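Have a look at this one before I ask anything.
Only one protein chain is missing from this complex, and each of the others stays in its spot.
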Amino acid sequence: MDLTFIFAQFLSGLTYGMVLFLVSAGLSLIFGVMNILNFAHATLWLMGAYFCYTFWNYLHQTLSIALWISIPLAGLVMALIGAFIEIVLIRRIYKRELYEQLLITYALTLILGDLIKIFWGVTDKLIERPEIIQKPVFIFGAPLDSYFIFVNLAGIFVAVALWCFLKFTRYGHIVKAAVYSREMVSALGIPIPKIYTMVFTLGIFIAGFAGGIQAPIGSVTLGMDMSIIIQAFCVVVIGGFGSLIGTFVGSLIVGEVYSFSILYWPDGAMVLIFVITAFILIVRPWGLFGTPTRM
Amino acid sequence: MQRRTFIVFFLIVMAVVLPLVVKEFWVHIFSEILIHALFALSFNLIFGYMGQLSFGHAAYYGIGAYTTGLLMVKANLPLFVCLPISMITAGIAATILGYFCVRLRGIYFAILTMAFGQLVYYIIFQWYSFTGGDNGLQGINPPEILMKAQNYYYFVLVVFIIAGYILYRIGESPFGYTLRAIRDNAERTEFIGINVQRYMHMNFIIAGMFAGLAGALWGPFIRSVAPDLCNWHHSGIPVFMTILGGPFYFFGPLVGSIIYTFLMAIVTGYTEYWPLVSGTIIILVVLSLPSGFLGVADNVIKKLFVRGN
Partner (left out) sequence: MAQDFILKIERLRKSFGTYQVLTDVNYELEKGIIAAIIGPNGAGKSTFFNLITGYHKVDNGKVYFKNIDITNFKRYKIAQMGISRAFQVSNIYPKLTVYENVRQAVLAQQKKTMNLFSYASSLAQKETNELLEITGMTKIKDSIAGILSQGDKKKLELALALAGKPELLLLDEPTAGMSQEETFETMELVKKLNREIGLTILFTEHDISVIFGYAMRLSVLYQGRIIAEGLPEEVRQNEEAQRCYLGEEI
C-alpha cells in the first residue's frame, strides 16, 4: 500500500469531512443554543444546492464568476427561508415536549423535500465547472479534484469565521453563553427570542452556503439529504452538541473513517460509523467536546 | 367499563362484516391498517406508557419481516411457524440493542434508537448474499387458503385481536402501571425499590417482539420485503400514527392507523406529493391536537354527557 495512495485517501476523507462539517455546523449550533434537533437541516442544505444551481444556470452565460456568486447567494436565500421558518414554525415549539419538536422538524423534512421536487423536478442538476477547476491538481503526487481545494478552504474559512464570531463579537459571546445556560442569558435581560431567530437563521445560512459548495460536486439529486442527515447526526453526536471544535473534529473523524473503510470494508463503512456513534452515545453521550451538564 | 366493552364489540363486528361488502382494494387497505396498527401499538408501549421516544422501532419490524420472508422463501416454513419465530428474532435484537438504549433518556435515547435502526438497515442493505440487499426478497407467498385478500385479512384480524388483547392486558397490569410510573417520575420509582433500567429493557423487548410480529404479517401480505422497512422514515410512521390517534389512549395507535392509512390511500390517488400532505398534517396535529383525535373525541364526549345531564 503505497503512501501516495494513502495520502490520496486521506485527502479524500478530509474533503468529505469538510463537507460534513459544513452541513453539521449549523445543526450543532442550533441544537446547542435552542435544544432543537433540526431533522430538516440536510433538506435545507439540499435546497441550498438547488438554489445554487438555479442561480448559476441563470448567470453563467453572462458571468464567468457565476458559480462563485451563486454559492453565497444560495446561502443568503436560505437564510431568508430559515428566518421565515423560525418565525412561523420553530418559534412555537421551543417550550414543547421533545417528541413534538422532533416530529415537527421531521414533518418539515417531508414538506421541504416535496417542495424541492415541485420546484426543481426529479432530474439531476449538473453544474458545468469553470475552467479553473476542471482538471485535478497533484499534491505530493496524489491527485485531488481541484474543486476540492476550494471545498477544504471553504470549510476552514467557515470554521474560523464561526470561531471568531463566538470568541470576539458580542453576539458570539451571547450565543456561547446561551449554549451553556439560556436562563442566565435571559436573566441578563437579553431577548432570547431574537437570539434564537438569529442563531437559527445563521445555522440555515451556513447550511445553504454548504449546499452551494456541494452543488458542483457530482450532481444535485433528490434524496441526497436523507443520507447526509444521518451522517450529520453522527458527527454532532461524536463531536458533541453545541461545540464548534467538536463538530469540526467529529466531521473529520467521520470523513476519514468513511474514506479508509471504503478500502478495507466497503460494505461496512456506514456500519462502522454507526457503531462508533452508538459507542459514544453509550459511553460519553455528550460527545468528545460537549458539556455533560446539558444531559 | 360497560361502554368500552360495547365499543370493542361493535368494532369487532364492523371489522368482520365490512370486508364482505366492500371492494377488494379496500380489504387490502383494512389489512394494512391492522398491521400498521399493531406496529404502532407496540411502539406505544415505549412511548405512551413509558414516555420515551424511539425513532428506530422499524428495525424490529424489519427484522420480523425478514425473518418470515427468509424462512418462507429459503426454508419453506409455513407462515404459522414463522410468526412466533419472527417475534423471537425481533426480541433478541431488542434485547441486545435495548440493553444500551435504556441507559439513556430523552433525546439521547431517541438518537441512539435511530442510530441502531440505521445500523440494522445498513446491515440488511449491504448483506446482499443473505438478504438480497436493496433488491429485497420476492415471492413470499402465504399458504393457498390465505392467498385471497379477504382470507388474509381475517387471518391478520385474528392475530391482531389476540396480540392487541395481550398488549392491553400488559398495559393494565402492575408492569404496565410501573411503566406509567417510570414515565411520570423515573427517579421516584427508583426510590420505591424498582430497578428502572430493567423494566425499561423488559418493555423494550416486548415492544420489539410485537413490532416483529407486525413485520412478519407484512411480508406475505405484499409478497416481498425490502430494506426500507427498517429505515428511519419507516420508524416515523408509528410515531405519527400514535400522535394522530392519541398516545395516552390504548386505541390511539389504532385510530391513528385508520386515519393515516385511509388518508394515504385517498391522497396518493390524486397526487404524488403525499409527503407534503402528510408533513403538513403532522404539523397541524402536533400544534393543535396534543392529545390526538381521541383526545378531541374524549373532550367532545365529556361535553356531550355533561349537557345531556
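Order of writing sets the chain letters: A and B. Residues in each chain are counted from 1.
We adopt the following convention: contacts are C-beta pairs under 8 Å (C-beta built on N, C-alpha and C of every residue); 3 or more make two chains touch, one makes a residue touch a chain.
This structure is a prediction, so every number in the text was calculated from the model and none was measured.
Considering the complete complex, the chain that is not shown touches B. Of the options B:Ala90, B:Leu104 or B:Val196, the residue whose C-beta touches the omitted chain is B:Val196.
The omitted chain makes contact with just one of the residues B:Gly139, B:Pro174 or B:Gly269: B:Pro174. Contacts to the hidden chain, counted on subunit B, fall at residues 169-170, 172-178, 180-181, 184-185, 187-196, 199, 202.
Keep in mind that, in the parts below, only the chains that are shown with their structure count from here on.
Residue ranges on subunit A touching subunit B, taken from their complex, read 37, 89, 92-93, 96, 98-100, 102-104, 106-111, 113-115, 117-118, 226, 230, 233-234, 237, 267-268, 270-271, 274-275, 277-278, 281-282, 285, 295.
Residues of subunit B touching subunit A in their complex: 47, 53, 55, 100, 103-104, 106-108, 110-112, 114-116, 118-119, 122-123, 126-127, 232-233, 236, 239-240, 243, 273, 275-276, 278-280, 282-283, 286-287, 290.
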